[in-house]
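Questions regarding the structure given below will be posed in turn.
All protein chains but one are shown at their positions in the complex.
What follows is chain A.
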Amino acid sequence: MASKVIQALYNDDDVLMHAVKKVRAEHHHIEEVYTPFPVHGLDKAMGLADTRIAITSFLYGCLGLTVAVVMMNFIMIEDWPQDIGGKPSFSYLENMPAFVPIMFELTVFFAAHLMVITFYLRSRMWPFKKAENPDKRTTDDHFLMELGVHDNENELADLLWETGAVEVKVTEKES
């Protein structure tokens, strides 16, 4: 179903921040903001819920740590024990210091990579996906704020012009 949206373009992140605050203060719902770079504090200004990516990161880290322990235990202790530097690998615990770098690295590896993948999926981005951003200039030096229109087109346009927008347009959007 196509819905009508109003889009305002800004060319400065400070102006954008103030605009977002003002629009929110007038009780309009901001559907999305497109920016060329992460704008500090924008999520709070838009009233978005806190991200839960940190929790997934912790869980992935635990998973990585577990994988490292199980893997090194299988490789070095069970499957092919060796005597390295006079330290025969008969027991995981006694050889543990040698495995700490691996435990550390896999924790970081799992946390980092799985977190990035989670972030992409959560943002609904995957290979060959059609770009969602409505205006190419938001990848260069413009910021775009998008609001849903509910028979208040003119009122919204006036408000957006007031907040310092450099361009305001109304379009139909597939959802």
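As a convention for this text, a contact is a pair of C-beta atoms (placed from the backbone, for glycine too) under 8 Å apart; a residue touches a chain by one contact, two chains touch by 3 or more; residues count from 1.
Everything that follows uses one rule, which is that contacts and distances are computed from a predicted model.
Undergrad: Not counting the visible chains, the remaining one has a UniProt entry; which protein name from "Sulphur transport domain-containing protein", "ABC transporter permease", "Quinol:cytochrome C oxidoreductase" or "Monovalent cation/H+ antiporter subunit D" does it give?
TA: "Quinol:cytochrome C oxidoreductase"
Undergrad: Which of A:15, A:69 or A:98 touches the chain that is not shown?
TA: Result: among the candidates, A:98 touches the missing chain.
Undergrad: Which parts of chain A are in contact with the chain that was left out?
TA: 41, 54, 58, 85-87, 97-98, 100-101
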